[in-house]
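Please find one structure pasted underneath; my questions will follow.
The complex is shown incomplete by one protein chain, all other protein chains being positioned as in the whole.
A and B are the chain letters, set down in written order, and residue numbers restart from 1 in every chain.
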Amino acid sequence: MIAHPRPDARPKLEGSAAFALDLDVPGMLWAALVPSPVAHGHLRSVDLSPARALPGVVAISAADLGSLLPGKSGDPDRPVFPSETVVYRNQPVAAVAAPTRELARQAARAVRVEVEPLPVVSDLEQVFPDWPGPKAEGSTHVAAHVRAREGDIEAVFRSAETVVAETYRTSSIHQVALEPHACLAEVTGDVWRVQTCTQTPFGTREDIASLLGVPEASVVVDGTWVGGGFGGKGAALLEPYALLLSKASGHPVKLALGYREEFLLGRTTLPSVIRMETAVTGGRIVGRRVRLLLDVGTSLPGRDFATGYSIGFLLGPYSTPAFEVEGYAVRTNKPPFGPHRAPFAPQCAFVLESHLDHVAREAGLDPLAFRAAHLWKEGDTTPMGQRVGPFGLPSAFEKARATAARWRTQLDPDSGIGVAVGFWSTGTGAGGEVRLRLSPTGLTVVQGEREIGSGSVLAGVAAVAARYTGLPRDRVTVAYEDTSRAPFDSGVFGSRTTATLGRAVDEAVRSLFDDLGKRLQGSGLVHLRVESGEIVAEQGSARRPLRELCNEKERADGAIIASGRHYGKSGTLDEKKVEAGTFYPYTDFTGAAHAAQVKVDRSTGTVRVTRYAAFHDVGAVIDPATAPAQVEGGVVMGLGTALTEEAMWSEDGRLLNAGLLDYRIPTIGEVPPIEVTLIEGFLGAGAFGSKGLGEPPMIPVPAAVALAVRDATGAHVTELPLSSERVARALKLL
Amino acid sequence: MASFDLVTPTTEEAAIAELRTGAPGEVAVLAGGTDLMFDLDGAKAAPRRVVSLRRLPWRTADWNGPVLTVGSTLSLRSLERDPEIAKKHPGFFQAIRAVGSVQLRHRATLGGNLGRAAPASDLIPILLALDAEVDLVGPSGSRSLPVDRFVLGARRTALASGELIRSVRFPEPRASTYLWQRVRPANDISQIAVASAYSPSDGRWRLAVGGIPPRALRLPEAEAILRSADPPDAEIRDAADRAARHLVIATDRRASEEYRRHLVGTLLDRAVRSTVAASKGGR
Partner (left out) sequence: MSSPALALTVNGRPRPLENVPASERLLDTVRWRLGLKGTKEGCRSGDCGACTVLVDGVSTLSCLTLTHEVGGSTISTIEGMADDPIGRAVQEAFERAGALQCGYCTPGFVVALVGLLRERGRAAPVEELLADLGGNLCRCTGYLSIARAVSLLQKEAP
């Protein structure tokens, strides 16, 4: 069993860990949001009077912002409440607070909203039935446009032996954290304070300040336990409404989404259409063209990160001498695109792996050998011109391949095996800081992130601190402080947490040991030991209990303090290749190779995953208990993306399957045995050369499953998810 | 949601009387509640009075020779955990296991499922294949109807004003099978389901399909093709094809018309073979 029980295990097992929805304070009001009834329209009027007529109800809309935020301008591109146009269905046009949750819902329903409908832009094909023409980037439908190229792709394609062109489609998926969004806001005087389930307390603070037009210093975000984030709790969502209602009512205000609303208002991965063309001569890729149309909902122009970032996952981790990539972020009347776990990378890997597998088959080449021959290794240059650092992917790929070969000797009928790869970059350059408190009995790492579940904070950071200080794990705790007291950190996302905070701990420990050395006046390295329950510091022949090294102030405070920070750097791209938009270099190169075995019901198209193996390039294992757990959890989440998860949108911009019955995430019975192998030694950007592990486990999953289905049946499915109906069609059963 | 009165009568007569205290839509019946709660939350129901059946003596499952009578408010989980029912009505057992989750089945009831008559009900197809009958009680007394005549359409039954489902009767144990196709194997609604049963007393097959709106259907044309307890391959394929070809099916967001049609043929074929195998290997 696991060596170190998680410090949060007992409260969570006993039901005493309080989440945002659980919070209850005297005088608290419950809030509810008033949704737009249509996906696009001129907002004619919002009549709050029927709501205000109900006892104890406070209601606000755009008209009230002037008096609630006198002299503040907020963000003109992102008004808290729209005053002229609604741009997605259920967009909040007003908010109410009432003494009970039931009354708040009633009050929200009572608000009369008049909207004059406008035509709804519901999907990509409606905007661009064909690939966008040259003037498209100026269109109001385009939120971002990226293009890069190397070489003369037309000439390359003309002279190649084989050119294979395919179109793929991927669906919208939701994060589906079990905990719905919730927060409790209390405005007192000039202080806008909110307790909320957030992956990014400081990022949320910045967002709130920007949206309300108030100084960041006047906003305090106090994070609660988070019941799963997966990217969906990385920015302010409910907090501005709750804060404004608190200001308006003079009461604390709790706002929580119902689970349907989680789907309806969720900011997540939206559909895409991707065109892949690859030219091969003499068994080598000689050129590639990639075209990405990504639905970004009502994301604002200039605020799309996904397109330029994701397109990298359609290029790598493979080398190509010539290429042309182009991506359009297309606006539709849906909520704005938001980050999901490994945002859009699993979809890209599905497309890339499936395509290269298909290209190899069309060119008469062995698919695994073909991909292996083009995989990046350390020292290579990526198509965008960045040098590939230590990269364990070739090693992971070989292990996955060997596992697949082993499984193949015992394969059941109607079964197949797929091997797929993915890559990631540990926390693209975001930074963080920590404060250490070394007391006579233990070390506390004070930082500004709550544990969202992975263990990256409570276990990962603790493990790093224990290793750097030499203290036993049970003498190290990680403490959380809110944004008014904690050192800054960018947030729990991008697989950066343990890696970046770990580097900050490294610097803080160096500073601490420097300080201890000065106090000890010994020679050589400083060590910390625990004797009879107390910490003793040594340097050479100098040994003193920590308490004796403290000055008077430190004795009163109970600890010696040290600080450290880490702001990572990404590599650089060759900007000459960039013709439009922003592309993103990587901080390190994190590889993942998976093998999936499936059994396909050839009469119904139903796919069952019967065996799975995941090989991950982790640099260095920080916490042996939580690391494999991340892989298991990420693989199973990826299985949902691969097989069953699909948010369906109607032509009038309505999400048709908002709810856990009709949007299906995996259940316990659908999980295969999963072998996890963590490969160390190819060092990355984090502490001890570790690489982030929160997101990579998701990336190769849909690809591995799709390739296994092809191996089992010959069916080549070019859409996600691989529903049984899509597989049945690819099997020509219908 | 609006508040309501909750009454919990202890006798059939009192329950029937309660139902007549309001206009249609004003009074709702509460068995396990798993469907009613859903309707209340979605504002699809706003009753002023809810009549709970929990105190009625209907949580029973009794055998009288070959006849099984199941009280309408017995939990599905209790039925599922009854080894005799699993042995004598294996298709019924398989169908019950398909409904929701263990927690849901602790409260959901046969009467509630039948009374709701959802097009995708997992229980109605097997009730048809087992020739189950519903026993109703109401202001005019008791009456019984075959399930096939009780379920009229999507969420429509022959329940008259003031009537309640007291029990469901199964005339005889039958080798039977229930198969479904869904997006995921647990906690889901079926896109298509089929039920097959072979009657030892009249030597004929019963085949039913579910998941196609408006309601589950018997398949008499296909049934007529199967002439024995162990039909040859060709007959089974023919029956499955015939059923698939003649059903009226629409496309919806759960599945397309072509896929459903294909599934009907595939699953019926399998269900019949499975019933044959079980009856050979069984008693």
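The rule is short, and it goes like this: contacts are C-beta pairs under 8 Å (C-beta built on N, C-alpha and C of every residue); 3 or more make two chains touch, one makes a residue touch a chain.
Note that this is a predicted model, so its numbers are computed, not measured.
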Of A:P35, A:G453, A:G517 or A:G605, the residue in touch with the unshown chain: A:G453
Options B:D5, B:D62, B:E84 or B:D202, residue touching the unrepresented chain: B:D5
Contact residue for the chain not shown (choose from A:R6, A:K599 or A:R726): A:R6
Contact partner of the left-out chain, one of A:P82, A:P132 or A:P180: A:P180
Touch list for chain A against the chain that is not drawn: 1-2, 5-6, 8-19, 21-22, 24, 176-180, 225-228, 230, 258-259, 452-455, 625-626, 629, 632-637, 659-661, 665-669, 671, 673-674
Touch residues of chain B, complete complex, unshown partner: 1-6, 8, 30, 33-34, 37-38, 40-41, 50, 52, 54, 77, 81, 100-104, 106-107, 185-187
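Here is the rule we use: only the chains that are shown with their structure count from here on.
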Averaged-CA centre spacing for the pair chain B and chain A, given as whole angstrom: 43
Residues of chain B defined as touching chain A within the complex: 1, 181, 183-189, 253-256, 258-259, 262-263, 266-267
In the complex with chain B, residue positions of chain A that touch it: 102, 603-604, 606, 644, 648, 656-657, 661-662, 664, 666-670, 723-725, 728-729, 733-734
